[in-house]
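Shown here: the complex without one of its protein chains, the others still in place.
Up next, chain A:
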Amino acid sequence: MALSHLKSSSSGSNFLKPLATAFSLRRPISTSTDPITVETSVPFTTHRCDPPSRTVETSPQELLSFFRDMATMRRMEIAADSLYKAKLIRGFCHLYDGQEAVAVGMEAAITKKDSIITAYRDHCTFLGRGGTLLEIFSELMGRQGGCSSGKGGSMHFYKKKSGFYGGHGIVGAQVPLGCGLAFAHKYNKDDAVAFALYGDGAANQGQLFEALNISALWDLPVILVYGMGTAEWRAAKSPSYYKRGDYVPGLKVDGMDAFAVKQACKFAKEHALKSGPI
């Protein structure tokens, strides 16, 4: 086939080469880095802070990378779902399909020196931090080539050298750990921040408020990122999660809009470095 003779100029795993080369056969896609401005789909809602601008700068290259990464994540999670139902993945398998814009938007706003920590819904976040599909599927199926040599499983992916700290099975534990990563960033004075991602279960956990209190007291550069999952009426008396920090500022962002996420993370990073948790 003609495809096999073409070398892909994109960076990415072997799985992506056919996709990219198929595109370049059919029509030219711009890899230009000329800036384009986009407006976020909805305005930001804020708690104790001023919102960032709705106007986001991007480029054709970034747009293409967003598409490629989000499409890869979606296909990956759907494949994982099939493997799980076929019992080729054992134990737990928590899928991230639908939330791709969050992982991708966040990566666009930060560097690998910044830290990210999440709970067990970690496949796509790991991919965003530089993981490969081979490492992911090998780990899910318990093979030695997996990112944790098959010893961790779906919930325990780590990539310390690119700032990804897991991968945690206990609901809520990742939030104080994320504040600890922020503590280390501040201790080392390295101008980086820590993002601690959590969901509905963790949002009500006591340890989150304990760690948030200490982070606010010590001005730690931590950003707590909440993402919706469980029906609000079942678990939370106050569903305005961005206000739950009380004395800590908050921002409500449309998680389906990768540009809004990118803008919010950029804003949050600047805030955290200057004024502490958000």
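One rule holds for everything that comes next: a residue touches a chain if its C-beta (ideal position, glycine included) is under 8 Å from a C-beta of that chain, and two chains touch if they have at least 3 such contacts; residues count from 1.
Going forward, contacts and distances are computed from a predicted model.
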"Myotubularin related protein 6", "WDR73 protein", "Pyruvate dehydrogenase E1 component subunit beta" or "Integrator complex subunit 9" - which is the UniProt name of the missing chain: "Pyruvate dehydrogenase E1 component subunit beta"
Residue in contact with the excluded chain [from A:V56, A:A173, A:L251 or A:A264]: A:A173
Option from A:Y96, A:Y165 or A:F259 whose C-beta touches the chain left out: A:Y165
Candidates A:T46, A:Q61, A:T132 or A:N213 - the one touching the absent chain: A:N213
Those residues of chain A which, in the complete complex, touch the missing chain: 115, 117, 147-152, 156, 158-160, 165-170, 173, 175-185, 187-188, 194, 206-207, 209-211, 213-215, 217-218
